[in-house]
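Removed: one protein chain of the complex. Kept in place: all other protein chains.
Then we have chain A:
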Amino acid sequence: MDPLAQFLPQVWFFILALFLFLYVMLDGFDLGVGILSLTSSNEERRGILMTSLSNVWDANETWLVIMGGALFGAFPLAYGTILNGLYIPIFLMIFGLIFRAVAFEFREHAKRKLFWNYAFGLGSFLAALGQGFALGSVLKGITVDAAGRFAGSTWDWLSWQSVLVALTLIQGYVLIGSTYLITKTEGELQDTHYRTAKIAALTTLVGAIFITISTPIFYESARTRLFQEPFIYIFAAVPLLGALLIWLLLRSLSRRQERAPFIWTILIFTLTFAGLALVVFPYIIPMSVTIYQAAAAPSALVFMIIFMGFLIPIMLAYNIFQYIVFRGKVTGGHYE
């Protein structure tokens, strides 16, 4: 293969993985806080939870839009096929995101807040659920024809494996949401989230163990791949490192450290994500369509790098600036 035709799709695979990772981490805590708001005991607490997100939710969600646009441009075949195949989970996510997004503003103005509280909490849950189903069914594999187009049926995405992945992802979001709230709150509210973080860490762990064990048992294609060199080493190393990180996380929670739990959780997400990416590479639709088959023409990939690639550090810079401006604890239900 022409070295350029090989190198460019790899660059874009990396960029997309970066976008997806940023999205999962940032909107992850965002959606997690949303799901946790369902357990808030009163309006004041819910107000603090939502204020902790009010200046960042929009930027966090934008990584999803960027990821979608980049996938569309760099791997048009995969964009069409995956979204076509995941019609229902994608719309679950979309309706979830619509409700939680409008809830930020509407709840603020509403006299009766109950409906918008649920719109926010359940919307977050629905969005996470849709994403979990999407992830689960992409990992399980999407039925395609010889040209790589979707050839399955409507309910292909629903299987016990995708349910398992969805539940685990939701737990993961709750975990990162809890550890984020530990950094943003104090007093009683912080105590609550030390507890939810602990519970979520354990449930996420259980889900992760199930997925790790069941993947090679039930997926033949994954099995043959995982037990080959060099994947076997990765496959062995990821769970061990993961166990270590979970232990560090639980220890930091017991010691009531404020920032460490969030950092350990991010590392757990990073590790899981890197493990998945390595197992999937070079497939963009796992085990059926590779990045080379789905990639746009090299000229298109170069064109996109010129316009988009150099923006990545700039985007990161002003996102980080925003987090710096709003650092510190959230004490009331409003920013001045």
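Here is the rule we go by: a contact is a pair of C-beta atoms (placed from the backbone, for glycine too) under 8 Å apart; a residue touches a chain by one contact, two chains touch by 3 or more; residues count from 1.
Here, contacts and distances are computed from a predicted model.
Student: I notice the complex is incomplete. Of the names "Peptidoglycan D,D-transpeptidase MrdA", "NADH:ubiquinone oxidoreductase", "Extracellular solute-binding protein" or "Cytochrome ubiquinol oxidase subunit I", which is the UniProt protein name for the chain that's not shown?
Tutor: Matching "Peptidoglycan D,D-transpeptidase MrdA", "NADH:ubiquinone oxidoreductase", "Extracellular solute-binding protein" or "Cytochrome ubiquinol oxidase subunit I" to the record, the invisible chain is "Cytochrome ubiquinol oxidase subunit I".
Student: Among A:20, A:97 or A:268, choose the residue that contacts the chain missing from this document, as touch is defined above.
Tutor: A:97
Student: Can you tell me which of A:160, A:227, A:247 or A:303 touches the chain that was removed from the display?
Tutor: A:303
Student: Determine which one of A:38, A:59, A:226 or A:241 touches the chain that has been left out.
Tutor: Answering carefully, the residue with contact to the hidden chain is A:59.
Student: When the complex is taken as a whole, what residues of chain A touch the one chain not shown?
Tutor: Contact residues on chain A toward the absent chain are 47, 54-56, 58-59, 61-62, 64-66, 68-77, 79-84, 86-88, 90-91, 94-95, 97-99, 101-102, 104-106, 108-111, 149-151, 154, 296-297, 299-300, 303-304, 307-308, 311-312, 315, 318-319, 321-322, 325-329, 331-336.
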